[in-house]
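Here is subunit A:
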Amino acid sequence: MIGYIVIAMVLLPVIVLIGAFVLEKPRNFRVPALLLGSLAAQTAFVFIFLALFGLLLGLLIPQ
Partner candidate 1 sequence: MLRRTTIDQHQESLLRPLLNTGRPFLMLCAALALIVGWGVYAWIIQLSQGLGVTAMRTPVGATWGVYIVNFIFFASMAHGGMAVSAAVHLLKAEKFKPLARMGEVLTIVAVCMAGFSIVIDMGRPDRVFNMILYWPGRVGESPLTWDITVIILYFMLSLSFLWLTMRRDLARLADRFGIRGRLYKVMLIGYRQEEDKKIDRLAYWLSIAIVFLIVMLSGGVIPWIFGLLPAQAGWFSSMAGPYFLTAALASSMAAVTIVAAVLRKIYGWQEHIKPDLFRTLGVIVALITAFYIYLSFTEQLTVNFAGPHGEVAVSELILSGELSPLYWGTMIGGFILPTMLMLAQAIRPKWFSMTRTVIAAVVLVIAFWVKRFLIVVPSLLRPLLPFPSGTYSPTWIEWSIVAGTVALAVLLYAVFIKVFPIVEAQEK
Partner candidate 2 sequence: MKWLTLVLGAALFAAVAWLLVRPALAAASGEVPAAAVSATAQPSSVDANYAVYGTAADYPHPAAPDGTAPLDCLSCHKQTLNYHDKLGAGNRACYACHVSTDWKMDTLQLPSGAVIPKDESSQLCGQCHQDRYNAWNEGTHGIPGTVAAIPCIACHNPHQPQVEFLNITKPPMPPVHTPPPLPKDLAIILGISVACLIAGAIILARRRENP
């Protein structure tokens, strides 16, 4: 269960800092949207990449 504390310890400050950036003046919609969008796109990319990479390697490994 200690892991949830560890992950919270990592994630919360990052979220707070990104939040500070989003809310800070000069207010801007575009850049925060780009940042969050890129984070989301990268998460999706990492997941899809790992899945496909695994499938590819599965062809090489004797089952």
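By definition in this document, a residue touches a chain if its C-beta (ideal position, glycine included) is under 8 Å from a C-beta of that chain, and two chains touch if they have at least 3 such contacts; residues count from 1.
Selection rule, in plain terms: all candidates are chains of the complex that A comes from, given by their letters.
In this text the structure is predicted, and so the values were computed from the model without any measurement.
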item	value
Of the listed candidates 1 or 2, the one touching subunit A in this complex	1
Sites on subunit A touched by candidate 1 in the complex	1-4, 6-7, 9-11, 13-14, 17-18, 20-21, 24, 26, 28, 30-31, 33-35, 38-39, 42-43, 46-47, 50-51, 53-55, 57-58, 60-62
